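With one protein chain removed, the remaining protein chains of the complex are shown where they sit.
Here the chain labels run A, B, C and D in written order, and each chain numbers its own residues starting at 1.
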Amino acid sequence: MTGGEASPGAPTPSDDSAASVAPEVPTGSDGPVASATSEGPAASAAASEGSAVPPALAEWTKSDRQIRREADLRRRARRSTSVATASTIVVATVLIVGVTASPGWPRVQETFFSPSQFVDAFPDVWRGFLLNVKIFLIAEPLILIVGLVVALVRTLRSPVFFPLRAVAVFYTDIFRGIPTILLIYLFGFGIPALALQGAPSDPVTLGIIGLVLSYGAYVAEVFRSGIESVHPSQRAAARSLALSHGQTMRYVVVPQAARRVIPPLLNDFVSLQKDTALVAVLGPLEALRQASIHAAETFNYTPYMCAALVFIALTVPMARLTDHLAARTARRQMAGGHL
Amino acid sequence: MTGGEASPGAPTPSDDSAASVAPEVPTGSDGPVASATSEGPAASAAASEGSAVPPALAEWTKSDRQIRREADLRRRARRSTSVATASTIVVATVLIVGVTASPGWPRVQETFFSPSQFVDAFPDVWRGFLLNVKIFLIAEPLILIVGLVVALVRTLRSPVFFPLRAVAVFYTDIFRGIPTILLIYLFGFGIPALALQGAPSDPVTLGIIGLVLSYGAYVAEVFRSGIESVHPSQRAAARSLALSHGQTMRYVVVPQAARRVIPPLLNDFVSLQKDTALVAVLGPLEALRQASIHAAETFNYTPYMCAALVFIALTVPMARLTDHLAARTARRQMAGGHL
Amino acid sequence: MSLLTVEGVWKNYHHHSVLRGIDLEVAPHEVVCLIGASGSGKSTLLRCVNLLESIDDGAIYLDGSEITDVRIDPDDVRKRIGMVFQSYNLFPHMTVLDNVTLAPRKVHKVRPEQAEAEARELLARFGLADKAGEYPDRLSGGQQQRVAIVRSLATQPRLLLLDEVTSALDPTLVTEVLSVIRELKDAGMTMIIATHEMSFARDIADAVCFLEGGVLLEHGSPEQIFTAPEHPRTRGFLQRVLDAGRL
Amino acid sequence: MSLLTVEGVWKNYHHHSVLRGIDLEVAPHEVVCLIGASGSGKSTLLRCVNLLESIDDGAIYLDGSEITDVRIDPDDVRKRIGMVFQSYNLFPHMTVLDNVTLAPRKVHKVRPEQAEAEARELLARFGLADKAGEYPDRLSGGQQQRVAIVRSLATQPRLLLLDEVTSALDPTLVTEVLSVIRELKDAGMTMIIATHEMSFARDIADAVCFLEGGVLLEHGSPEQIFTAPEHPRTRGFLQRVLDAGRL
Partner (left out) sequence: APANDTSTASPGGASPAASATCAKDQLPLTTPGKLTIGTDKPAFEPWFKNDDPSNGQGFESAVAYAVAQKLGFTKDEVTWAVVPFDSSFAPGPKKFDFDVNQISISPERQKAVDFSQGYYAVKQAVVALDGSKFAGATTLAELKDAKIGVQAGTTSLQAVQRVIQPTSDPSVYNQQIDAISALKNKQIDAIVVDLPTGFYVTAAQVENSKIVGQFAATGETPEEFGLLLQKGSGLTSCVDKAVGDLKASGELATIETQWLTGSAGAPELK
């Protein structure tokens, strides 16, 4: 980690003093190879990728023309923005008034947005939600492992591994095709029914098995597409260094794939977070179940709003994070980087 | 659509006769511009991208060394393949025997795999499934429209559109965050409660509204990422031709984005296909509901297997198609194509 | 009167200026080549002229009227300027013919049959008659760039901007594109060409501009710039290009 | 005895042969340049030598023993051969140092400290001492290619294969990479270089091979090939390169 701290091309304060209309460029000396400090053409070339020389903004004084132009621009922007804002507000108001003035609104308000019901239900829903979170936290790493292993099996190209690959393909196809809730049913009531020694019978465990197998199939596909999106030249470069297939995967392909699949993976995790609610069919009292118990008791839907809220509180930040990472990845790929 | 039928670089039978160890290449004549037929360097350059000249395989006769080598390879492949197959079969057998020999197996078989129950339930489940398909077919185009519109709104960059963009962001965030089943509850029971003139009250319609709004948010994000994945130069090229923002989107960006988003879109549609089952909470008798009715009636889970089967019959081909398209897209992108 | 006038144009990105007060005049039928190291601002200048970038100071005039005025619709300006980029030029989902006729049909409202007839004529003129129905990815790089040039000509621009149209090409494909440009010059097209092909610039340009760090350091005839550059930086740059075997 | 012997090598893709009976001998310390149009099979030949592609006929010998034998572990062969590609060379998720030390540590089981010390020494020798901690995307293209070369040298290969290592570079960055290769030649490295840089090939090669359509049409000293090519196709190719201003 020596040197390289001052990123070439970025202007530094000390440059300002030296800057002139025609700033100084280190002129090409001997070859870059000979010079141990990597100055000379190589360094200047690197710098010129940013811009020939860091030019400071200091010397630029806005012309009158530009000042007038910007004032003009601001005026125009202000005008159209206010038109847009006004129209949006009008539309929103019409919508809200339309809904609240409807004959059924008081009933709806009472049935869906009753503060007292909300307060009543919240503690139970919250307690249930902690179970959702627990299921999620246990299932997530298992899903990652299953997904990665299956994806790696599917990358094996040699005919020797055909049977293994066939199993992996079969698994991903079938388990992606069946509604998750059905899988949870099947495992939740099927495994205990086998009455096997040592087989789990706890519904939460069984539900997690169902979720892991269902989402594992999805995540395997995500990983696989990530692995395949790594440019083949990277694999060739690794193999040409005499790394084995396993080493190439481990050190070169998977680390790069992992970064690329983070956004779709997080997407799947947002869904998983919501699908933890499906474990309810096996009996556990998670958030949605708690909400439905309250709703059935009082014939009021507010507890569902309560559940929606706790879910949103977790999934929205996660979705935003996903978007952010996806945008960053996209920007990176645009920048290209690779020679 | 004139000419261009014979793809350059692909060997044609007539080439064989002319082919020799040093095959003929049209030597560079005058500039390509002058020659109206586009022969000369341009054509030869195009051809040389495939290979300098279409070399036929005909003249190649396998050497003894190669024949021995291939026999050797086949022998080695056969040996390791049979080892792998054998081990896979052993593992599979152990698994199957383990499960079927378990004390509970007869009960499991009876409860999950009863042929007579299957036959009994199938007609109803199938009838229910047709409703799933109907819901799917109505919801899908609506989702595409909602998703595309929201995505296009989010690409508007001018500050004038800030309020509109804010609405779109709010929509995608919230509706992705709430479990779909909750949205269906909300719309299914909330809209009729408003008792508005002309508001729909049919549960299938309401369920579709819930699905459209939930999946619309996802699909909007998919479209947006597709739109952003179109190289900015494409947009620049279109704008430089004086196409407006709208025209650029319509003729250049969206058509390209649409192709790229087909795989993730199909993925979402596989999920949608499965989530049509959620409309059951509003009352309609779709496949899962029919299965659960049969199951509840007979205390046998076979109807669920029946439902799983009809779902798989639709989702697996769709998933395979998705994979196929994704792979093709990936290959295309690898090939690069764009100068 | 000059066709294009660039007057004290500045362009800033974040914390540095990429164009630093560029002045440039281009007469009708003149061919101006921009040379300079990577990052010197050649592409940015072309993009500013085409209003793909907003400028931060200065003004640009086309045919005597200011195009950087805030009241001007950029699309009206772009109708009169053609531009060809280094790469990702063609629309991959359209045939060559559709690529070429898109702007005439949608922007200039030419009737489809007429647009097609004109496009075919242009394509034929540039040796691409039989490629009209092909998709871009079936063409060689050189053919793609020729189609891109044809596309920008289809709207009969007053001015053509070419941004390193050969640098993504295999060396053996460069010639065909350069000869298209030569033919355009002979036909009297006004062009600004950013290029790394010094021998081509020397050959075709009426005037050569050397940019460095966003400054137009030297502007003169090709003979003057290539044989007797005034500025030491121009000399340094040309020396480095020479070292790379590219002069 | 020759270091590398390529004997009647054929390589087929689908329905056409990309290599059509290539014969080639490379003596220790010899530098062989492969020239030829795009698609003539230069890269394929290099990939076959490094066993990244299986061949369809013929044999390749390294140090006298056949490496195309089915019983040979390709990784053992690749340990003795270094290869640098045109692009996508470096691992973008690793620092320069990690890129260079990966193979020594994981394949050759060199102790990490020792691998690092050796890597730093090599990097310093090629003017990259201060880039050890950088990620590849912070480097210029020329620096990236230099790192790629250093990486392939870190395992002390007997033979170095270079595949158009400059053609993705900006012309002004080409020089620095070519001078690295010159230095390697002076240090006695055996190399096979696929290149479009004719002046460089003329300058550095001990022998030049001209490929066309998968056939090695002409093999000789640079003087012979560039000044008095025997084969008319070689002449045609060189003429086209000359037209493009690249000789």
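Some observations on this one:
Operating definition for what follows: a contact is a pair of C-beta atoms (placed from the backbone, for glycine too) under 8 Å apart; a residue touches a chain by one contact, two chains touch by 3 or more.
Treat the numbers as computed from the prediction; the structure is a model and nothing was measured.
Across the entire complex, contacts from the unshown chain go to A, B. The omitted chain makes contact with just one of the residues A:Gln234, A:Thr276, A:Asn300 or A:Thr315: A:Asn300. Considering the whole complex, the residue from A:Pro264, A:Pro284 or A:Pro303 that touches the absent chain is A:Pro284.
Touch with the chain that is not drawn comes from one residue among B:Ala220, B:Ala237, B:Leu282 or B:Ala307, which is B:Leu282.
Counting the whole complex, the residues of chain A in touch with the unshown chain are 104, 107-108, 110-111, 189, 192-193, 195, 201-203, 280-285, 289, 292-293, 295-301. Residues of chain B that touch the chain left out of the display are 111, 185, 188-189, 191-195, 201, 203, 281-283, 285, 292-293, 295-297, 299, 301.
Note that in this section only the chains that are shown with their structure count from here on.
The chains in contact with chain A as well as with chain B are C, D. Counting only chains that touch, the fewest steps needed to get from chain A to chain C is 1. Here the CA centre of chain C is 36 Å from the CA centre of chain D. Touching of two or more other chains is recorded for residues 41, 45, 48-49, 231 of chain B.
Those residues of chain C in touch with two or more other chains are numbered 37-38, 170, 172, 175, 240, 243. A complete topology is adopted by the chain contact network, contact being made between every pair of chains.
Within the complex, the chain C residues that touch chain A are 8, 10, 12, 15-18, 20, 36-41, 56-59, 68-70, 212-215, 217, 231, 233, 236, 239-240, 243.
Residue ranges on chain C touching chain B, taken from their complex, read 47, 50, 52, 74-76, 78-79, 81-83, 85, 87-93, 95, 102-103, 106-107, 124-134, 136-146, 148, 151-152, 155, 168-170, 172-173, 175-176, 179-180, 183.
Chain A contributes residues 1-4, 7, 31-38, 40-42, 45-46, 48-49, 231, 233-234, 236-244, 247, 251-252, 255-256, 259, 335, 337-339 to its touches with chain D in the complex.
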